[in-house]
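Here's the structure we're looking at; comments come further down.
Here the complex is missing one protein chain, while the rest keep their positions.
Think of it as A and B in the order they're written, each chain with its own count starting at 1.
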Amino acid sequence: MIKRFLALALLAGIGVIFVALMMSYVPDANLNLTARYYAENTASETGSANIVTAILVTYRGLDTLGEVTVLFLASSIIGLVLSLGNKQNKTLRKLVPVGELLTTGKSYLAPIIMLLGVYVFVNGHLTPGGGFQGGAIIASGMLLLLLSDPLKHFSHALISVVESMSGFVYVSLGVLGIVLTGSFLDNRILPLGDFGDLISAGAIPLIYSLIGLKVGAEFSSMLANLSEMEDLQ
Amino acid sequence: MSTLLTVMTVVLCIATLVAAIVSIQVKGDKSMPIAILAAGLVSLLASVLFLILAAPDVAMTEAAIGGGLTTFLFFFVLARMRNGEREYEEGKHD
Partner (left out) sequence: MTYIAMATGFLLILIGFYGVLTNRNLLRMIVAFTIANSGINVVIIAIGYMHGRTAPILDATVSAADALTRIIDPVPQVLVLTAIVIGVGVTALMLVFAYKLYERKGTLDIAKFTELKW
């Protein structure tokens, strides 16, 4: 009882700070200086119609590289921690029989889901979308395949090869940007093209496709590792 | 038209808060799957709120990752630990 009262008192204190922050906040009427630069110069400098994509891939590309590194760390730590420990108590998991709807539906739905994922990250510079969303959709397709066949083993070697190769090509594209234009992850190594076409905005579709493949492979390896855990009593 | 949008926003926010309170406070047997599904519902309603606040990229990401992958991660791990979902009462070990 006393612990609950203390927790409520702490939350009331934090709530007072939040209310003070909210009362002193006045929404802007015009864009601030950074947003004004992005609004005026994105279309002419990078050729991409989606400003959020242009910021993520070219203007703040180094932060995206850091985030992809954090995801890679999380996925490899999960694979490492789950393979440690004693393996002698391998109890046979009692399998629930998978219904007919799932086994037939997966052969129709899984290719369409993968196609939607590829469409979302290839068109990242024209419509809302991009690498992270496309990678998550691809991982959902792999999850459907995992759920409909619980005994199937995915080859971890294929997933890790896809992930490593896309990461390596992504960093080497960045270094190519230094060699050809003088700044890391510049998208002007390929020609900019017409505004609004599919093949435009330089290297942004290429970089975002690599990010999408890498993120999708990382989520899939996380899910494959988690589905091979043993039952604990 | 703008008042309709404001009313919709208020209804959405109230639904989000009710789902969050349900997720924290549900007790009893079989309460763990209910808590996990309520957290997934909070992510889904937050994704619609992002769309009303004019952020379509963020809405797509939150719907795919928060509403899909996180809920499945919870259910994968929960299925392997069937014995751990009991409620631990307050006054027993304090």
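Basically, contacts are C-beta pairs under 8 Å (C-beta built on N, C-alpha and C of every residue); 3 or more make two chains touch, one makes a residue touch a chain.
Predicted, not measured: the structure shown is a model, and the values here were computed from it.
Mapped onto chain A, the interface with the missing chain covers residues 3-4, 7-8, 10-11, 14-15, 18, 22, 25, 27-29, 31-32, 34-36, 38-40, 42-44, 49-52, 55-56, 60, 63-64, 67, 70-71, 74-75, 77-78, 81-82, 85, 126-128, 132, 195, 215, 222, 226, 229, 232. One chain of the complex is left out; on chain B, the residues touching it are 5-6, 9-10, 13, 16-17, 20-21, 23-24, 32, 35-36, 39, 42-43, 46, 49-50, 52-58, 61-62, 65-66, 69-70, 73-74, 77-78, 80-81, 84-88, 90, 93.
The rule we apply is simple: only the chains that are shown with their structure count from here on.
Centroids built from CA atoms put chain B at 21 Å from chain A. Against chain B, in their complex, chain A makes its touches with residues 1, 3-4, 50, 52-53, 120, 128-130, 132-133, 136-137, 139-140, 143, 219, 222-223, 226-227, 229-233. Contacts from chain B toward chain A in the complex involve residues 56-57, 60-61, 64-65, 68-69, 72-73, 76-77, 80-81, 83, 90, 94.
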